[in-house]
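Reading through the structure tokens given below for one structure.
All protein chains but one are shown in place.
Let's turn to subunit A:
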Amino acid sequence: MNNQDFIRQSDGLDSKSRYTKSIWRTIHTDPPLLVGISLLCGFGLIVLFSASGGDVPVVRRQALTMVVGLVVMFTVAQFNVHFFRQWAPTLYAAGLGLLGLVLLVGVEANGAKSWLDLPGLPSFQPSELMKFVVPMLMAWYLASRPLPPRFKHLFWSAVMILVPAALIIIQNDTGTAIMVTMSGIFVVLLAGIRWRIVIAGFIALLLASPAWFLFLAQEHQKNRILTFFNPYRDPTGAGYNIIQSQIAIGSGGIYGKGWGEGAQSHLDFIPESNTDFILAVLAEEFGLLGVLFLISLYLFVLARGCYIAYAANDTFSRLLAGSITLTFFFYVFVNMAMVSGLLPVIGLPLPLISRGGTSVVTLFIGFGLLMSIQTHGRSLSI
């Protein structure tokens, strides 16, 4: 690193650690984060075992996905985060290229034409990559500008966020588009965008939402909004998922019905019980205490992510770590809020608990970046 701007001054650092490189730092791993993630994964597998009705192959495949995720995480962590900083524009350009390719030769699954099935590669969703490529680019862009960002920079930031988001919306994958947009917005927020702009933007969004609802929203989106306000307008159709999910959660009570005893899930009343609505299974079987335990685990991971962001050496690392952490939170919150009826239904899984492939790997790439920031940053300062 020849650019001194990015070398964090050593003043805040414990003098001892400068010389005693722990084994964890050598292998570029953050133990608290690893513990938190592992606990979440373990809990997730336990819930999935019950949610899938004791389907061992499903659980085994999910465990394998997690192992792959961990390997990816460790691999990512071995790279200095500034390697990603240098390559951010290239990755972004490549990501846009892949999104464009999806539009041409993409494969459709679950209503979204977002998969790319290239010869010689496992099929994957380029939109998933954008979840960390967009904040990476934003962090790269804003870190090299004076902060708080000026209006001109905000404009270009918006362009950088909205172009991939628009491409993903064209793929009909609103959930991912929202996540990508949010991951970029978090960077801008953390970079110190003025509150009046934030508030103005928020008000503009509020004012625009009726127009969106009336003119732009698709039928199923309108339905979801209407169902959110009154699930019983169509209790066996659009409102079915949320009603059954609330019944499952509510009937779990404080202590839950016990592992594998969730009647709602085992009698197939909960739709998508392995994926988006797995929280309903958890809440039914482990009760309020189980949900609080899950929230504690998430808070632990989030706290560690915040600490890593706070302690990072340079603005790029800070913004990236902060965005990854907040995006993770956004994921968790949106899913839990949607399943419990606090938000309209948006098709997002519960991180590390829901069954899934690509999205799990994306999460682990994010954790790998956090670990990279935490471990490389320190070693550089020596």
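Keep this in mind: a contact is a pair of C-beta atoms (placed from the backbone, for glycine too) under 8 Å apart; a residue touches a chain by one contact, two chains touch by 3 or more; residues count from 1.
Note that contacts and distances are computed from a predicted model.
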Protein name, per the UniProt record, of whichever chain is missing from view ("Imidazole glycerol phosphate synthase subunit HisH", "Peptidoglycan D,D-transpeptidase MrdA", "Carbon-monoxide dehydrogenase small subunit" or "Transport permease protein"): "Peptidoglycan D,D-transpeptidase MrdA"
Options A:Leu167, A:Val291 or A:Leu348, residue touching the unrepresented chain: A:Val291
Listed residues A:Pro89, A:Pro148 or A:Gly260, member touching the removed chain: A:Pro148
Sole contact to the chain not displayed, among A:Val68, A:Leu226 or A:Ile247: A:Ile247
Missing-partner contacts on subunit A, residue numbers: 5, 144-148, 186, 189-192, 244, 246-254, 263-264, 267-269, 283, 287-288, 291-292, 295, 299, 302, 306, 309-310, 315, 318-319, 322, 326, 329, 333, 336-337, 340-342
